[in-house]
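Let's turn to subunit A:
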Amino acid sequence: MIALLLILLPVIGGLILFFIKKESVAKVFALLIGLLTLVVALAGVYSNNASQLHYDVSWMPDLGSRFTLGLDGLSKMLGLLTAISLPIIIIATYKNTYANAGRFYALMFLCQAGMLGVFLSMDALLFYFFWELALIPAYFLCSTWGGEKRIQVTYKFFVYTFVGSLLMLIAIIFIYSKTPDHSFALQSFYHAKLSASQSQWMFWLFFIALAIKMPMFPLHTWQPDTYEQSATAITMLLSGVMVKMGVFGVIRWLLPIFPQASQSNSSIIITLSVIGMLYASLIAIRQDDMKRLIAYSSIAHVGLMCAVLFTNQQVGLQGVLVQMFNHGINIIGLWIVADAIEKQLGTRKFSELGGLAQKAPTLAILFVVLCLANIGLPLTNAFVGEFLMFNGLFMYSPVIAGIALIVIILSAVYTFSMIQKIFYGNTVAITENAHDSSFNINAALIILVIIVIVFGVYPQPMLELTQESVKLFITKIP
Partner candidate 1 sequence: MPIQYYIILAAALFCIGVAGVLIRRNAIIVFMCIELMLNSVNLMLVAFSKMHYALGNVGNRNAPVNIGTDAQLFVFFIMVVAAAEVSVGLAIIVMMYRNVHSTDVNFLNRLKN
Partner candidate 2 sequence: MTVTEILFWFLSALALFSALMVLVSKNPVHSVLWLIVVFFAITGHYILLNAQFLAIVNLIVYAGAIMVLFLFVIMLMNLSSNTEPQRNSLVRLAGVVAGGLLLVVMISAVRSAGEISHSTATMNEGDIGLIENLGKVLFTQYVVPFELSSVLFLSAMVGTVVIGKKE
Partner candidate 3 sequence: MNAIIFSAVWGVVMMFCSFLIKNKSSFRHIAVVGLLLLLIVNVMDTNGVTIFKVDTHNMLSYSRFGLLFNSIAIASTLIYVLISGKDIERIGSYAAEYFVLIFFVLCGVAILSSYNNLLMLFLGIEILSIPLYILTGSDKRNLKSNEASLKYFLMGAFSTGLMLMGIALMYGGTGTFSLDVVRTETGLYKGVSFLEIIGLLFLMVSMCFKVSAAPFHFWAPDVYDGAPGVITSFMATIVKVAGFIAFLKLCFVRMTATSAAIDWQLLFAVIIIATLVFGNITAIFQQSVKRMLAYSSVAHAGFMLFALFSLNDFASKGLLMYSAAYSLATIGLFAVLVKMKDVTFEGYNGLAKTQPVLAATNAIFLFSLAGIPLTAGFMAKYYMLASVIATGSYTWLVVIAVLFAAISSYYYFRLIQAMYFKTGEPKTEVITGSFKVGLIAVAAIIIILGVMPQYIFTWLYF
């Protein structure tokens, strides 16, 4: 029931929102729905009642596909992330005004529903459905609200990801044709009989879709443009949650279905990811645009996750699982600050900013904390994840771990230079008469910061939450 409700709430809320014309009403209603969803998600996290956590009805009998939703530790955590992120986004952007806000929030919620569906669905075809359904609202959002180049950029983003997901569809159908009981159910997918060469092909078809979503170097070029162009609220949703769809896909579907193939391809993927990490970090160092910098740093972080996923190390996987949540939280926080600055001062260029700390100390402090989380300082939530992930990577190969660890230096470089260029130094013309961030932004950031600290000091609950999925995954790997 909870599982179903978790998806139904945003869908219904979104559909209603389509018809709400008045902006203020839309905002209040949206916030309400978001909070309700959050409550449901929390209920899901704390309930252990299987009947509540699973929902299963016949859907396409002659295709062997059922409407199966399930909340295990992994999907609980990601569902929680998705559910948290939307209210926070709404709060943080509460003062922003959108042309026909009703539709804006409606699409946001449909997108959320799609992503929740991806995380919850235990049926391959359903998974694919939600995978696409999360994309369509995002397409409309990105190309309706945003910078002037948004339409072309979003076009690219859409076609890029669409190609990927269609390739994934082939893989899904193919595996389906090889399942013992001709069903799309997760379990029967796990037991699909694929020959070595087949699983090689299908692995890549499947993986490319996920790699594009993550995005993994060198399939990442849609990301910075999209993040830069689309309205920040949307960017938060995309980078905070949608990116996780790729990683999630690897954990829930790819690795268990193709254990051998993922073993044999691990080296190339890990190499690519590590290259991508360094590459993205180096580019981030040279960025002058705040949004682009955050985008590239996100690429670097996700690259690490992707690399660790294929090390087949329990520790590392555990790290990835918690990091998915934490990265979402941190990056959303960074976007909120970026949005606050852009909305207030009308620019994201470091070269035009400076000395903001004198004018907006609160924002500065909160931002610094989030930045520290971004570079994975101990006692922030990111540390646990990164520690475990690097640990796993080290167990896979010390050399690669050593190379990858350079990223923590580079991330410190660009993050701190970002802080310095924006907040430190003397005020410049633009920041001369800036004021501190408004209440709603502070509220949102403080919530995030609290999450950052709490899970940084005491990560154990999240680790326990994701234990079972790790065990399951490890048992899958021979």
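A quick word on the picks: all candidates are chains of the complex that A comes from, given by their letters.
Following the convention adopted for this analysis, a residue touches a chain if its C-beta (ideal position, glycine included) is under 8 Å from a C-beta of that chain, and two chains touch if they have at least 3 such contacts; residues count from 1.
Owing to the predicted nature of the structure, the values given are computational and were not obtained by experimental measurement.
The contact partner of subunit A in this complex, picked from the candidates 1, 2 or 3, is 3. Residue ranges of subunit A in contact with candidate 3, taken from their complex: 60-63, 128-129, 132-133, 136, 139-140, 143-144, 151, 155, 158-159, 162-163, 166-167, 169-170, 173-174, 176-177, 201, 205.
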